[in-house]
Structure formats: C-alpha cells, structure tokens
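Each chain you see keeps its place in the complex, though not every chain is here.
When the chains are written out, they are named A and B in that same order, and each has its own residue count from 1.
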Amino acid sequence: MLSFECDYSEGAHEKVLARLLETNMEQLSGYGSDKYCEQAKEKIRMACGCPDAQIFFLMGGTQTNEVVIDAMLQSYEGVVAAKTGHVSVHEAGAIEHSGHKVLTLPEYQGKMDAEDLESLLSEFWSDENHEHMVFPGMVYISHPTEYGTLYSEEELKKLSGVCRRYKIPLYMDGARLGYGLMSSETDVTLPKIAEYCDVFYIGGTKVGALCGEAVVFTKRNMPVHFLTIVKQHGALLAKGRVLGIQFDTLFTDDLYFKISRHAVEMAEYMKSGLLKKGVRFYLESPTNQQFIILENSEMEELGKRAAFSFWEKLDEEHTVIRLATSWATKKESIDRLLELF
Amino acid sequence: MLSFECDYSEGAHEKVLARLLETNMEQLSGYGSDKYCEQAKEKIRMACGCPDAQIFFLMGGTQTNEVVIDAMLQSYEGVVAAKTGHVSVHEAGAIEHSGHKVLTLPEYQGKMDAEDLESLLSEFWSDENHEHMVFPGMVYISHPTEYGTLYSEEELKKLSGVCRRYKIPLYMDGARLGYGLMSSETDVTLPKIAEYCDVFYIGGTKVGALCGEAVVFTKRNMPVHFLTIVKQHGALLAKGRVLGIQFDTLFTDDLYFKISRHAVEMAEYMKSGLLKKGVRFYLESPTNQQFIILENSEMEELGKRAAFSFWEKLDEEHTVIRLATSWATKKESIDRLLELF
C-alpha cells in the first residue's frame, strides 16, 4: 500500500548503508572516539560555519531532548516550549522524568512568539514569589515545527535576542532540520542557526539515517563531562561508529541537503497536485509535512488505499490528516496518491 | 595494528548487514511494531523454549539495565549485585540516576554466591529498622560475568531459588550471552536461563549486531505500559526495524550460536597458544575474554604491536590485561598475536 504516514518508514539512504558495509570490518575504538565520528564532526562544523562547535552524536529525538535539556538546566530550572512542542506532549514525560518542568507558551501553527517569551520571562523575574516557582532556564523550539512550519530569520533573531537578554540558552530541535533548510521559502541557513542558537541538533533518523542525531553546541558550551552524563542516561552507544559513519556520509558532497531538497520538492509536487484537485489545506507548510482537511467519508475511503497520519478532528464532519514525504519518496507514488482524490 | 581490546571493534556480521540492505526500502511501521520485530521475537521465543516470553528490543547494555531495573523495581527498592557487576561500577551511576541503590555483595571471580544473597535478604528482613533502609527488590547477575566466568546450572538454580523464596525477580545481564552459551564448559542453556531467570537480555552489540539487546521477560511479567516507560527513558527507537531485522537474522539458522561458538574457539586457541608460551593466567575463563598477567615491561612491549585492555595492577611489577575475541576474530590474527610472546 502507498504510505505517506511518516518520514521514517524506510531504512537509510543507500549511500549511508553502502558506507556502513565498506567500513564494516575495520577495527575502531568505541563510544564515539573513532575517526569517522571525528570526520563527521569536522564536516558538520564546516557546514555550520562554526569551527568551534562541539558535537555529540546520539540515537534518537526524545533521547536527545532529554539528555541535552537535563544536561544544560540547573536542577531548579525548567524548559520553555510551545504547547505543541514535542517535549510538551509526545515524549511520555521524558523531560519531567529527568526532573524538569516544561513551561508552556501559546503556539501559532506550532511556533513560539518572541513577545510571549519575553512576557513569561519578565513576569517570572518580577514576581516576588518567583523563588517558589520553576525558573525558566532554557528555551526549546522545533524547526520545522510539529506542524511543518518554519521560523523566519527575523523570528529566530528575536527569540535569540530575548534568550540572551535573560541569559538562557536557545535550543532548537532539528529532527527534520534538512527539510526546513531546503524549503523554498526559508531565509534560515545552517550558519544562521549556529549563530542564533546555543545548541541544536541535526536530525538523522528522519533524514536518511537508520538512526542518529547530531547535537551541536555552538558557543563552546558543551556541559563538562557530557559523555558521562550521556552514559548515565543510558544514551552512549558502544559502537559510536554507527553514528559517525552515517553522518560522515550525509555530510559528504551535500548528501544531507540534496536528499532533503528532494523531499521538499516531492511535497511541493504533492501540494500543487492536491490544490488542483481542490483539496483544502489546514495550514500553509513549506516543508515535507502537509496537513489537509477531508470529510470523514473521504478520509475513510482514502484510508483503504493509502496510509497517512490522523492529526485531529476539525469538526463533526471533517478531519485533519498529515501526508509526509521524505528523502525516500518516489514521484510515482505521489502520482498514484493524487489519483485517489 | 592487531586488536584484542574488546568484542565490539567491528561493525556487524555480514549477514546482518546484508539483510538490512535487502529490506531497506520496505515501508515499515515504527517503534518496534513491524513484522521483522515480530518474527525476531518469535524465533527468540523458540530458542528459549518459552512460547509465552514477552520480548522488547533496546539499543545498548547500560540502557537496558537502567530501563529494566527501573521498570521492575518499586521506588523504595534497590537492586542487589556483585561488587564488580557492570551496574555497580561501569554505568556512570545510571541505576542511581533513575532513583535506585545498587546493594553490593562480595564477588568471586565476578560471580555472586547464593549464600551471600540469602544472608543479605534474611538479615534485611529480620532487621527491625529495615523500614529505614533500601529494600532489596531484585537481583542482578551477569553471565558471562565481567571476568568472563560462568554460573553453573546448579549455581543458577540456587540463586533462582533464593529469589523465589523472597519473591524478588532474578535478572541476568547477557551482554555476552552467546559467548557463555557456546562455552565448552557450560551446562547452562537458553531454555534453562528462561526457566531460572525472570528477565534477562540477549546481547547483540557484542555478538554480531551493530547495536541492540533483546530483553526477555519469561513469566508474563513485562511491566504494564513498558513501551511508555522505555520512551520516557529516551530509549525507544523510531526505526525499530533496525533492531528487529538484526535479531531476526541472528536467530535464523542459528547464526547467533555459530558466531558465538567461533569466538569461543578462537579464545580456546589463543589460550592454548599462550599456555604453551608459558603465559600466566589471572583466572580461568571459559568464554571469549581471557585475563593474563604480564610483567610491566612485557606489557609495554606488547602494547606497541597489539591493542588490549588494561585490567588492573596486580603488584608493583605485574599487570593484568584482558584479551577479547569475538565473532569477528580471525585465526591469523591470533597466530600473529602469539608470535609476540
């Protein structure tokens, strides 16, 4: 069956697998100390235009959020996120499990507004009882957001400005970062992200890797003994090579960007096809996730021929569903999908 | 350079990689719900002679220990382990990080003694202040141990008996389980382990996989909502297929056992060669890890030509080092190693 259910349905890009195969019998040291990890880090530093960046490879998104947030916060601090942020709803309480509150702000198509953030921070610090409350110690944003939307450079700059005024780090969850960077409608580049964010991660799991996320500390601010903290969270991979080789491949000859661009083009092609068919969109997403509104009966019918994600009920008769493309999406599949409308 | 440093220096067995390649473009559902995970579980149930076993795949050893122990203990309970147990010393405090004390017992070449365990438990329960102390809520053993040694069936049975009398689960860390099961000197089989232990894991990382451990709950005792608990620990892999396909391959045509047997034979070959050279052994290990005693100058000399693990200082002039074979060890490498003695 056709599937547009998510962007992690296939394994890895063929070049990634090929490289794992080629290097397979080399004897390498463990825990990320091998040469492929080093090479990958160097290539990522270049791509970020940030020669000082400190980089660490982890295995998945929730793990990365939990480890990074716990490592950077003081025990009495929480992380500020939009209500729809992945850390707020879909991580089974991993942040709270490590002792920290997620302080929520309103969301605008998944995005946080710099003014809301400013208000929260200024109100906290002017509240005479703030010592009895959780200190806002970090800001979490996702880019693209859970709704496929993107921050503009201006918006990022403002959020970053607020964070710096209040001396707390800005952290970007880049689970789908490639699909944001390669959007036709973005003015945000990897070096800009490295400039505005204190830490962010470049998602591999959803962009061509079997698994793996590259955490980038941009201001020489990697927490002391971070490897031990990672180990303590059960997040240190013995065969670190598995992550290093994958990212080394993804950041060779712009593979990460090329395959991301492909997914975006597929989404644009799908979007224009659906528009021609008169399909209503729930919101305007410039990345690989598209949200459309179907009558319930239409949805049911479609569900017999294609897989997608239920998103939310719009009203009694209508439902929002998500169609996701990825590095692996074929044009033919989209053509077949469009025929179903 | 020759390396006998550890059993996770190479990637994965070629058949494992080949299978990842073959299945790569199949669209599969996430989080371990795919058919390969199902198949792998079924094959493991067969191999364990335990049709009711509940199985969950995780990524690495420390992660598995942390998640399983935290999920099975009550908040006021700790886990009992030998002083040299991996959870006691080499997991950066992951068990304590999740809120539980590791209660330690003496070790005998890495093994726990059933009588020591019985004493600890009976003393705890007869201490009138025990409500002010950590409750011993689970027993952790590793098999093979960190010293390469093995429990006999009789010893396992005794430990299991004590645990059942006190109604606490027995948990076996099988990071190197294959190398224990294929030892020439063991009477312990996988079905026996499934009988005596309440939960154990079959190590993949050190036995032919890129990463991955298969946790086996043998008594229909998988904690309720275990997937959520795993997610909360940041340990749920999006592309669960990566683990499923690897274990499916390892448990097809006895691959796991064959490659484990190979490592044991390589260790036996190395041991007999070293004995002929008059090398002293620190202890008698029937598995893939061998511990020898070298004069410091010998050790230094050897270190120029071969990699190994420093284990501990024996006295001012002597050091214990570890030489590990694995599924990937070549006979020629051992011949070359032996020439260095």
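The definition used in the following text is that a contact is a pair of C-beta atoms (placed from the backbone, for glycine too) under 8 Å apart; a residue touches a chain by one contact, two chains touch by 3 or more.
For clarity, every value in this text was computed on a predicted model and none was experimentally measured.
Q: Taking the 2 displayed chains as a starting point, can you state how many identical chains form the whole complex?
A: Altogether, the complex is made of 4 copies.
Basically, only the chains that are shown with their structure count from here on.
Q: Could you work out how far the Cα centre of chain A sits from that of chain B, in whole Å?
A: 34
Q: What part of chain A is in contact with chain B in the complex they form?
A: Residues 3, 5-6, 8-12, 14, 17, 20-21, 23-30, 59-67, 91-94, 97, 205-206, 210-211, 228-229, 231-239, 241-242, 307, 328.
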